[in-house]
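Removed: one protein chain of the complex. Kept in place: all other protein chains.
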Amino acid sequence: MLPTSVRRLLSALVVCASIASVAAPSAAELRIGVAADVTSIDPHFFNLFPNNNIAEHIFDKLVRMDPDSQMIPGLATSWKTIDPMTWEFKLRKGVKFHDGSELTADDVVFSINRVPNVPNSPGRFTAYTKAITKIDVVDPYTLHIHYATPYPLAPNDLSTIYIVSKKAGGTASTEDFNSGKAAIGSGPFKFVKYVNGDRVELARNDDYWGDKPAYDKVTFRIIKNEAARTAALLSGDVDAIEQPPTADLARLKADPKFTVTSKISHRVIYFNFDFLDRSSPFITGKDGKPLAKNPLLDLRVRRAMSKAINRKAIADRVMEGQAVPSGQLVSDHLFGFVPTLKADAFDPEGAKKLLAQAGYADGFNLTIHGPAGRYVNDEKIVQAVAQMLSRVGINCKVETSPMGPYSAHASKQEFSFHMVGWGASTGEASSPLRSLLATYDAAKGLGAVNWGRYSNPKVDYLIEQSLQQVDDDNRKVMLQRATQLAMDDLGLMPIHFQFTIWATKKGVQYVPRTDEYTLAFQFHAAK
Amino acid sequence: MLVYLIRRSLQSVVVLAVMSLIVFAGVYAVGNPIDILINPQADQAERQQAIEALGLDKPMWMQYFVFLRDAVHGDLGHSFVHSTSALGLIFERMPATLELALVAMAFAILLGIPLGLWAGLKPDSVSGRSIMAGSILGFSLPTFWVGLMLIMVFSVMLGWLPSNGRGTTVDLFGVPVSFLTIDGWRHLILPATNLALFNLALMIRLTRAGTREALLQDYVKFARAKGLSNTRVIGVHVLRNILIPIVTVIGLQFGSLIAFAIVTESVFAWPGMGKLLVDSINFLDRPVIVAYLLVIVSLFIVINLIVDLVYSSLDPRVRLTDSKS
Partner (left out) sequence: MIADVDAVTARPRSAQSPWRRVVSDFFANPVAIFGFGLLCVLVLAAIFAPLISPQNPYDLAQIDVLDGKLPPGSASSAGGTFWLGTDDQGRDMLSAIFYGLRISIFVGVTSTVLALVIGLSAGLIAAYFGGRTETLTMRVVDIQLSFPSILIALILIAVLGQGIGKVIAALVTVQWAYYARTVRSAALVERRREYIEAARCLALSPMRIVFRHLLPNCLPPLIVVATVQVAAAIALEATLSFLGLGLPITEPSLGLLIANGYQYLLSGKYWISFFPGIALLLTIVSINLVADQLRDVLNPRLSK
């Protein structure tokens, strides 16, 4: 017994000596500090940003998104509707999985069928597959996907589904993916190692069908604390980080050893109004007594609040220039953007007048709620908004809490006026419209995140029509009209689109993306 | 003694049951984690499905009953967020935290006792006063502030040590440890120092106070009068006298070291279970929170038991088996 343990100890010491001597990173290695925990390598287990970020490397999708969230061919080389209810996808030929086997239509069918059947999944990808009624394998490289209704969003939906190998993933559990046994994809990187809460290591897939990544070894280091993340870059522990705190940008930009890149994100930061006809829980009169009527039901009050907010000051000062003011839900690159729709101009006097017209010349007391640490500078934005509303007579208090408890309360209409963010991950306006502004309707599956309970039949009609409109031009007009109507009515109050920021050491460059992903294959050596 | 041990174990089981109920109810009251777990694009039907899949639709007492039934079989449930069992997740992260806490405690003891002895033997000297002044700083500076200062100075300005992470680990009897590699030590020094600081100050003050008392005791005066060497007087008589409070404090503080590692682990991105807990609370990942607490409580019960046993063997005046007086 004893000799064995002594031998083990000795071999451990030998190992450590050899490791210590090769600690210096090789030229083609890239170490990236990321902000959030990867909870699983199984690409269908949990639709969570950091998990998807890793899956983007190991697995391919039929349709990919370019850095501007425009759809580009992935494993599918082309797609089209055969009839309004059927889509045809042509697959790329000669694509090899990491184990050398070839990718065919069977793997795609297997992957789509696996989505609703992953055990214990806390958040499935079924939102993107459940409308599918049947999949026909026409030949190994052609698929016909059938829907029950005219379905324009098939390519958008399938741009979120990762294709796993049927052979390797056949009976594999989520644990098998985490250990690497089943983590066989066809993506630009191969899985090497996953240490929960610490790191994910990847190696370049030299047989990849597309552009070869510039680095042959990539390590994602999980550094949640933002100050620690910046410090890791400054001290040279990592070569690049995502989301450096905006507070550190001045320093990073001033230092010639580092480069900062940023790009407008598909994420809009907005406030929900309480639209329930009741005495709103966090609104009182100036005397501290509850108000019988909910003042937020009056459009003039909502408009006054929107006019009271200096969005430019928030973007410039609070966000350090890393945001653009917004009056709608998607930014100008995305499908459904309304070019003529601008954010309300900062007009405190106009706001006071509107409040007086609505019968609130003295204002009222309001507690604003916001999440802590969920969106970039979330607590600071809430405070700045509170300041600005206070100055037009709406006396504000601020309460913030971590996203878990916060969303539990917000989703039950327990707040009067609260901040949230929404990423249009399918790259078009129907995503925020159907979830945030359509009337809450469990049977139709609409308005699931309509936490303020805004309801406007005209908006609902346009949204429902657009969801079945296969013609892109018509669909765009419908989405734009729905957006215009809802924004004229201030169904919610957009503040800005935040920027996603990356900082790299000199010599490393990143092609920034709208969808916020930090993708190793988009890093390359600077010229 | 055996009776005492058996009784303590039985009490511990009750404590664990009560604890699990308190925590379960506490986290249950915080809210339903579903909104943060589920994909925001999901509709109401999928939401309902996910709630049922996680068993969150059942009333709290029923969820607790299911939890208890599984717990008896050693299964503390599956993490909502991670794909593994809650207990497995914690044990995966535990070595990192334990290593950090042990190294921090070692720093505190190895530095604190000699410094405290020195300050106690020469209370009016400049060095003695400086040590005491330093110990006050050790109490006063908040951990997160010191952590950032350490990173600022040693990683960013001087570039001597890495700012975060655990570095290279090697398996020692199947447990990954970092204290066997140079790289591991480089990563370990800053967080361990950060975590040790409060306890270092505590050790210094305890040792100093104990030393000063002991020097006034008759038995030390006798020992001196007998002509024993100064080294022997201090090493044997004085140290034995101050051992009782120090053992108590080491025991009590070790648990709080593990808890306060939450802060240090956040600042230095150390992949321990403290960080896991903070994340789980943000996600309302109840199985992990409950399992974490049960593990910590068990740890504490064992530590307290050891402290009491050692305490009674060092100080015969304290009885363990308390008969009615």
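Each chain carries a letter (A and B) given by its place in the written order, and its residues are counted from 1.
Please note the rule applied: contacts are C-beta pairs under 8 Å (C-beta built on N, C-alpha and C of every residue); 3 or more make two chains touch, one makes a residue touch a chain.
Because the structure is a prediction, the values reported are computed rather than measured.
Among A:383, A:455, A:468 or A:484, which one is in touch with the chain left out?
Once the missing chain is taken into account, the touching residue is A:383.
May I ask which residue of A:155, A:402, A:452 or A:494 touches the chain that does not appear here?
Here the residue in touch with the unshown chain is A:402.
Which is it among B:141, B:189 or B:239 that touches the chain not included here?
The one listed residue touching the chain not shown is B:141.
Out of B:117, B:258 or B:291, point to the residue that touches the absent chain in the complete complex.
B:258
So which bits of chain A touch the chain we can't see?
226-227, 230-231, 234, 245, 247-251, 310, 313-314, 317-318, 372-373, 379-380, 383-384, 386-388, 390-391, 395-402, 405
Which parts of chain B face the unshown chain closely enough to count as touching?
So the residues of chain B touching the unseen chain are 11, 14-15, 18-19, 23, 26-27, 29-30, 132, 136-137, 139-145, 148, 152, 156, 202, 205-206, 209-210, 212-213, 216, 242, 244-245, 248-249, 252, 255-256, 258-260, 262-263, 266, 277-278, 281, 293, 296-297, 300-301, 304, 317-318, 322, 324-325.
Methods note: only the chains that are shown with their structure count from here on.
Could you give the separation in Å between the centres of chain A and chain B, each centre being the mean of its C-alpha atoms?
About 36 Å, centre to centre.
Residues of chain B touching chain A in their complex?
30-33, 35-50, 53-54, 78, 80-84, 89, 92-93, 148, 151-152, 155-156, 159, 162-166, 168, 170-173, 180-184, 266-269, 271, 275-276, 279, 281-284
In their shared complex, at which residues does chain A touch chain B?
Touch residues, chain A against chain B: 5, 8-9, 12-13, 15-16, 19-20, 23, 37, 39-40, 42, 45-48, 120-128, 130, 174-175, 177-178, 195-199, 221-225, 227-229, 231-232, 234-237, 373, 402-405, 407-411, 422-423, 425-426, 431, 435, 441-442, 445-446, 448-449.
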